[in-house]
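Only one protein chain is missing from this complex, and each of the others stays in its spot.
The block that comes next holds chain A.
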């Protein structure tokens, strides 16, 4: 009978095809730009990253984490054992029983996958993904039965008996289907691709620091010197930012391929919820189309709101914004990183978006709406609204603030930020100064020497302007001595703490960069501030994206509120799941129309807690939330709330 060699040959064929597919896929990624990654160390760290970082994210959905552990674990084990038992034909009862157990585990897991897919939530993709649970069942089931004789449950040669030909044919068909999905499909672009690309993405991730909770930026400074150069390979002009898929780093392309289309990003994206034409999942799928070539007719998930699926075409050598992704999709992002935080595959959507914005701004000169004007202002006056640089300290005319220029050194450098020009933000600044003075902190400000941090310029894609501001700021900072920088602006905080270090200055070496809530919390803990308890009704707290998700500070603001005797009535979306106010990433400047305003949706979140006061820690959030029409809860920065409860000693 020919059946004896049939199955080993089938398995070997499937595996060989999988290897060919893997090489082809890897070549698609290699079309990207080089990036410094330690390959060996990455591969070594991969299992830990899977079990720790990735699983922590999956674990947020308990049902799915158990299902995935059973299915995925069962599959990996089964695949290894199948090679040993059925391909290499190692005659061992133990191995056979182990294979029975692992395929049974996988089968059980697959049943739960199947159940989840019976009535799937709108965020997950359909199409080929609806086939996956059946393929999993076919794979696990067929190999379970195939292994029964080897384990001695059924007599040896049972499947080869003449009467069981039909069974064997059906079984073989199921095996082909199962292996087609699990081995062949894995490297040839089927749903199982996520396992192959995902594992490698964990190993070769662009932002290695994020594993284990490190804080960093994925936005590396653009090498501006390449504008005059030609690409040595293609003799094309080098462009700034990402114009074509091949302009991404190779590990970014790999990351796009890791997407499981679970749509958790879509469920969290504030722009998607507001009906703006952005869906992070679709964006990543479009990037996959870009790297592999083709169109989006097979995409079976939610579209960009207001845009039909089926019109996007792309390839590694084609300009992304000419047919694959529209520019307004890229400009809808608030860079809140809700998608990044939620992505079980650790994909970095926001960095990719800013990379593409860089091309639009620095090469095309095509920043929408107020973008060009704001960038011009930043370049000409070092602040986004074009105020006179000499008026930066006007807000503090009555504050008698020590200037670094005069004192040369201080314990704390108070980074005022562009809030200095905005009358609402000035109230926050004044409150913070009041607290600093009450705690007798030795502090000073840079005064007119301070410049915009460069946050807006960078998010709008003008890295040249960002680098210019950052370098000049660092030069100013290097003139003075201080051990801490404290700022009330989380955006400046993120730039100073995480982004300035790439610019080759040692001005911030050994300096603690702190957000004002962190610092105030230290002062309160040290007993330097005497505070009355707060009796103003229910209070909720809105986590600013650049403080929370970008810098991991969720606790200090809450501790401060607790120190006033406030029980924070948490919103459903708080902490790492906090919904953006809509003010980040230059989104209010580019102002892409949607059906709702993000700030309105956030205020609905606030209202659902019944709070009468929203505590925030960011002037941008304050502006956005106060922009919601009344009646609505009051919006106050934590510094303002604290300053209101300060017990001042009378001398």
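Rule of thumb we're sticking to: contacts are C-beta pairs under 8 Å (C-beta built on N, C-alpha and C of every residue); 3 or more make two chains touch, one makes a residue touch a chain; residues count from 1.
Throughout what follows, contacts and distances are computed from a predicted model.
Missing chain, UniProt name from the options "Carbohydrate ABC transporter membrane protein 2, CUT1 family", "Acyltransferase family protein", "Ion-translocating oxidoreductase complex subunit C" or "Electron transfer flavoprotein subunit beta": "Electron transfer flavoprotein subunit beta".
Shown as candidates are A:210, A:364 or A:562; the residue that touches the absent chain is A:364. Contact with the omitted chain, checked across A:239, A:439 or A:606, is made by A:239. Touching the chain that is not shown, out of A:386, A:447 or A:644: A:386 (per the contact rule at the top). Of the candidate positions A:17, A:176, A:195 or A:227, contact with the hidden chain is made by A:227. For chain A, the residues touching the chain absent from view are 224, 227-228, 237, 239-240, 361-367, 371-372, 375-376, 379-382, 386-389, 462, 464.
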